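The structure under discussion is supplied below as structure tokens; questions concerning it will follow.
One protein chain is absent from this view; the other protein chains keep their places.
On to subunit A.
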Amino acid sequence: MNSRHFIRQFSQTTTNLKTGYSTVLPVHHLVKVEKAKLKPCYSEVVIPSDDIRSNKFKPTEIDQDRVQDHYYNTLESDLLLKFYEHDSKTIPGLKKREWGTDSPFKVFRKGKRKPKGSAIETQDIIPINYQNIPKLNSIVINSYNKNALERPWMNICTRLQLATITNKKPKILYNKSNILPWKVRRGKECGAKVELFDREMNQFITTLTEIVLPRLRAFEGIKLTSGDTNGNITFGLNADDILLFPEIENFQELYPNLNGMDITFKTSARTDQQAKTLLSSYGFPFYKPVKNSG
């Protein structure tokens, strides 16, 4: 108890025994300051990476982007007209509910009740106007390599394959859980993924729609059932299909261990239907899978 009296606090100018307090709010010890960066010799480090003076600067507008031009010149206005509905209103999504007060147990219950008819909240569907025309935000290429679980060097092949196709350094995927029958162990490398934006994304779309997909004999299109209900569409290519990418096609003997990949189109559309219309306007075909009866 005695030692406490002698602890000097930020709000106090003298020892704890005396009266009096500071009127200035003690904010300074809540903000983390990296003093090294404030030194004049580190001024280059503080420059943001999109500034041309920064040593991390990477130019993004390097050439004319015809896919983007096509979107802004033609698709954008067409999609606005296509999705326009007279007198349409926002369709509210499922939201979390209050517990209510009809039982004493509910009164002080923490958190909110899950939405009716669903385990998770869903988005509001807003009518399309000139401000929220669906747009392709990014493409994620994900390649899960189960062979890499036993032979870790095989993941190098997967990373190389993605890097050659997309011209971007892939991120390594790691297992999250232990499932022993599948030899899945937490923290093991199991594939790679890349997220493409802007020019790189548009370049990849061109490669897919003009070179790779037209030459796939068995390819009918993306399944109409694809989609995560929030406007993101996924389809897969297997290892044989990847041979058709022009970067790999001429050097097939250098890539003996190709791996299939999942391609996800992240769009700003709020429904799958809108996202599929957007993708089909970029030249991706869709087909209705036939159900196997009996």
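Assume contacts are C-beta pairs under 8 Å (C-beta built on N, C-alpha and C of every residue); 3 or more make two chains touch, one makes a residue touch a chain; residues count from 1.
In the analysis below, contacts and distances are computed from a predicted model.
Undergrad: So one subunit is absent here. Using its UniProt record, which name fits best from "Dolichol-phosphate mannosyltransferase subunit 3", "E2 ubiquitin-conjugating enzyme", "EKC/KEOPS complex subunit BUD32" or "Large ribosomal subunit protein mL46"?
TA: Per the UniProt record, the undisplayed chain of the complex is "Large ribosomal subunit protein mL46".
Undergrad: Would you mind spotting which of A:Thr74, A:Ser118 or A:Asn238 touches the chain that isn't drawn?
TA: From the options A:Thr74, A:Ser118 or A:Asn238, the contact with the absent chain belongs to A:Thr74.
Undergrad: Would you mind spotting which of A:Pro59, A:Gly111, A:Gly187 or A:Pro256 touches the chain that isn't drawn?
TA: The single option touching the absent chain is A:Pro59.
Undergrad: By the contact definition given up top, give the residues of subunit A that touch the hidden chain.
TA: Against the missing chain, subunit A presents residues 57-59, 61-64, 66, 69, 73-74, 77-78, 81-82, 84-86, 251, 254.
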